[in-house]
Each structure stands twice: as structure tokens, then as C-alpha cells.
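So, chain A:
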Amino acid sequence: MSALAIKGLGKAFGGLRVTAGVDLTVAEGERRLIIGPNGAGKTTLFNLITGELRPDSGAIALFGRDITALPSRLRPHLGLARTYQIITLFPRESLLQNVTLSLLGRSPLRWNPFRRLDRQTALLAAARAALGRVGLEALAERPLAQTSYGERRRVEIAMALAQQPRLLLLDEPFAGLSVDERKEVHALLRSIPRDVTVVMIEHDMDVALELAERITLMHFGEVVVEGTRAEVVAHPRTREIYLGG
Partner candidate 1 sequence: MSQWLLLGVNSVSLGGLLFLLSAGFSLIFGLMRIPNLTHGSFFMLGAYFGVTLLQLGWNFWLAALVAAVGIAAVGGVIERLLLRRLAGQELAQVLVTLGLSFMIADLCLMVWGGDPIPFDAPPGLRGALPIASIVFPTYRLVVVVIAVVIAAALWLLLERTRLGAMIRAGVDDEAMARVTGIRVSRIFTIVFCLGAAVAGFAGVIGGPILSVYPGLDGDMLPLALIVVILGGTGSLLGALLGSLIIGFLYNYGQVLFPELAYIILFLPMLLILLFRPQGLFGRHVP
Partner candidate 2 sequence: MAFTLDRRAFLAGAAAAALPCAPAIAAAPPVRIGLMTVKTGPLAQGGIQMEQGFTLFLKHRNSTLAGREVELIVADTGGNPAGAKTKAQELIERDKVDFIVGPLAAFELLAITNYVEQHKVPMLSLAAADDMTQRKPNAFFVRASATSSQCTHPLGDYAAKEMKLKRVATISEDFAFGYEQIGGFQQVFEDSGGRIVMKLWPPLNTADFTPFISQFAGIDGVMNGFAGSNPIKFNQQYAELGAKAKWPILGGWTAYDDALLKSFGDDAVGAISAAWYSSEIDTPSNKRFVADILKEYGNIPGGYAAGLYINGMCIEAALKKTGGKTEDRQALIAALRAVSLTDTPRGPFHFDHLGNVVGTVFIRRLERKNGKLVNTIIKTYPNVSQFWTYDEKEYLAKPVYSRDYPPLKS
Partner candidate 3 sequence: MSRPAAVAAALLVLASVPLWVGNSYYVNIASQILIYAVFALALNVLVGYAGLVSLGHAGLFGIGSYALAWLLADGWGHLPAALAALLLILGASAVFAVLSLRATGIGFLMITLALGQILWGLAYRWISLTGGDNGINVNSRPAPFGVALDGATPFYYFTLILFLAAVGSMAVFVASPFGASLKGTRDQPRRMTALGYNVWLIRFLAFLFSGFWSGVAGLLFCYYNEFVSPNVLALGSSAEVLLMVISGGTGTLLGPIAGAALVVIMKNVASAYIERWNLVLGAIFVAIVIFMPEGLVPGSVRLWRWLWTGMRRAPARGGAR
């Protein structure tokens, strides 16, 4: 059974087709990299997988279950998590509260209006652990607004990991990071256990290619090439798209 199976996925905004007949299959435990020039429809594809956008055609299956019509909010409960290219965190809250919200999302506790959140020791310990995993435990109490961009990127990843995903979608996790930060995030992504399937959009080939087992190249909303790193790099269409064909 594959982690993600997409068949004939299509989406258009007005007259503009941003996703056209995409087929994509990702095996369980696989590390998949999606590349393509700006406007290729990579983030749109993520939004379709998470349900933030509704496809016009096609089907999406998560671990063998068809989720095409499933409301977006239920998909995290099936083990789907993502990070965003443009950081979408909770600016007024501390790092700990950010990660706690992520943990709460999969806990029935989130409906409880009576108990004090700051007394939920198990939950908070888990949130601290998640921050620890990305090396931010020392900053747990700091308001998000007072952290650096690189730190926020790591919070994004910590929040996604805290959801205990089976399929993790990473939207440009290295964007805007310094060399040192890249190394840290790189190590962090390498440490993700194999029972988590990872699909990543990334422009930075140097770091990304090393992480990926298979690569999908998209252009104008379509899958152009798919294969191993060597196959894709060697493919004439890749050169054509990236080197100004």
C-alpha cells in the first residue's frame, strides 16, 4: 500500500489551469522531492492534498483510503501534516504554546473549556519534547514574535512532527535559512524515523537532493519527469526547463 496515491488530479482558477492531470504515487517511508520552477503548481498540489483547495477532478488516497471528499480538518487525524512555505504561526503566543496547539489538534482535550491548559503536564511535556527535537527547548517560553526566521522555520517543523504524522508535507523547509541553520534542519530531517513518509518541495538542490530518494519534476501544473535522482538530473526535459529551454 502506498502512502499517497494521486490520480488525474486537476484544478483551475478561472481559466488558469494550475494542476493538470497529476498522477503521483509515494511509497510508505519514502523521501520524495518535488521540484519545478515558480508557478509549477507545487504548493497548489500540497493544498489539494491537505484539502485546503478542492480539486476539480481526480482522486487522492492516503494510505489506501480515498480522502478526495474528506473535509480538510479531518485529514490531520489520518496522519497528514504539513509545513508552510510562508510561515503561518501564532505570533502572539510563545513557542511552547504554538507547539501545544499543534498537539491539541489531535487530542480530544481541545474541546475542554473547564481545565487549565497550563496544568496539562503531559501535554506540555510532549510539547517541550517536540521543541527539544528541533533544538529550541531553551526558547520555549519566548514569544514567537521575538524569534528569528530560522527559529520559526524549526518551530514549523516541530509543530508538524508533534502531530505524529505518517505523511509529512514540507513546503520549502530550507527557504531563507543561513548555512548553519540549513545544516541543523538537514540533520533534523534526516532524523525523522522511517515510519514517516516525507514529501518535500524545495528549490535548494544541494541539500534537498541528498535527502530525497525519488524526485518529481513539475512544470505548468503537470508532472514532467519522475525517477531517481540520477534519472531526473539526466533527463533532457529537466535541462530544458531549468536551463532555459
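Criterion applied: all candidates are chains of the complex that A comes from, given by their letters.
By our rule, contacts are C-beta pairs under 8 Å (C-beta built on N, C-alpha and C of every residue); 3 or more make two chains touch, one makes a residue touch a chain; residues count from 1.
These numbers come from a predicted model, not from an experiment.
Peer 1: So which of these touches chain A in the complex, 1, 2 or 3?
Peer 2: None of the others touch chain A; the one that does is 3.
Peer 1: What residues on chain A touch candidate 3, complex-wise?
Peer 2: Answer in residue numbers: 50, 52, 72-77, 81-82, 84, 88-93, 97, 100-102, 104-107, 109-118, 120, 159, 163.
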